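Note that one protein chain is taken out, while the other chains of the complex remain in position.
The block that comes next holds chain A.
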Amino acid sequence: MARTAIEFRNVSKQYANTSQYAVAGVNMRISEGSFITILGTSGSGKTTLLKMVNRIYEATSGEILYFGEHIKNLKLEEYRRKIGYVIQQVGLFPHMTVEENIGAIPQILRWDTDTIANRVNALLELVCLSPRDFKKRYPRQLSGGQQQRVGLARAMAADPDIMLMDEPFGAIDAITRQNLQEELIRIQRKLNKTILFVTHDVSEAFKLGDKVVIMHEGTIQQFDTPYGIISKPANEYVARLIATQDIVQRLKVLKAQSVMLPVDAQVSDRAFRVGTEESLHNILTYFLEHDQNHVLVEDGGRGVVGKITWEQLKVSTRQGKILSA
C-alpha cells in the first residue's frame, strides 16, 4: 500500500469579501506516486484547492496533511522546498539565466557548485533541452514551450516529493502540449513523483491522470480513475462534462476487459490477441487497418478470457456515449 502523500480533511476556503465558498468541505487522500488531475470549469475552485497545499492560500477551515503531518505545523519555507510548483504563467526569474533559475533553490540549500551544475544538466536533459544550448540563455530568449520546460526543471531541482501544477500547458499550442504531456507522463513514471495537476481540458485530465478529481462550485463531484468516471459518472454534472469528450478520447480510456464478451468453447487460433488492459481505441485501429472484425482478449496466465467483435465495439461505444450523454 502506498502511503498517503496529501490528505484533505474537510477543507474549505472562503475569500475575504465573498459570500460563497471557493472550496467547500473537500475530503480526499492522495497516495504517494499517483498522478492526480483536477478537472473543472472556470471558477470551480481548482486553483484554490491546489494553492492551499503549498499555502499560497490558507484554508479557512479544515486540515491538510503532508505525509500525516499538519502542514500548519511545518516550517513554511522548508515545507515548500519539498513541493515543486509550476504555473501557467511559468514565472521564471527574468534576470537569471536558465541555469541560475534551475539552480536557485539548490543554491539556497547550499549545495556545492559542482553538484548544482550536474543537477542543472541532468534536469535540462530530462525535459529535453540541450544543456549546452540553453544553460546560458535568459527566459526572454526561450519560446513558451521551452520556458515551461525550464519551469518544470526548476520545480524539480531540489527533488520534491510532490509537484503542484496549475494549467502548466494551458498557453501552449496543441502539438507542443501533446509532447509536453507525454514527457510529463514519462518523467512521472521514471521518478515516481506525486503530481497534482489542474486543468480544464477534459482530454488532458483523462490522458494524464491515474485518477481524476472533478470539481464543481468548490466541491468534489467525483474522484475516480478515468475509466471509473466514463463508465459510471457519479452524477448529472459529471455526465455532462465528459459528454464533451469525443468518441476517440472515450475509446482511449475504455479497456478491453470492460466490454469483452464471453468466449464460446471453441477458440479460433488465428484471431489477433490483445491484453485485458488494451484500449478500445487501439482495437478499433487494428480492425480498420487489418480489415478484421474480432480480436481475442487474453489475460496473461489465464489464457483467452473473452472476445471483442466489431458489433460489440459499436454497441459499447454507443453505450459509453449514452452513459455520458
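By our rule, contacts are C-beta pairs under 8 Å (C-beta built on N, C-alpha and C of every residue); 3 or more make two chains touch, one makes a residue touch a chain; residues count from 1.
We take it that contacts and distances are computed from a predicted model.
Chemist: Just go with whichever of "ABC-type transporter, integral membrane subunit", "Acetolactate synthase small subunit", "GMC family oxidoreductase" or "Phenylalanine--tRNA ligase beta subunit" UniProt uses as the name of the absent chain.
Modeler: Matching "ABC-type transporter, integral membrane subunit", "Acetolactate synthase small subunit", "GMC family oxidoreductase" or "Phenylalanine--tRNA ligase beta subunit" to the record, the invisible chain is "ABC-type transporter, integral membrane subunit".
Chemist: Looking at A:V90, A:L184, A:V202 or A:L284, which makes contact with the chain not pictured?
Modeler: Missing-chain contact among the listed residues: A:V90.
Chemist: Touching the absent chain in the whole complex: find that residue among A:R119, A:R154 or A:K211.
Modeler: A:R154
Chemist: Kindly note down the residues of chain A that lie in touch with the hidden chain.
Modeler: Answer for chain A: residues 54, 56, 76-81, 83, 85, 87, 89-96, 104-105, 108, 138, 140-141, 151, 154-155, 158, 164 touch the chain left out.
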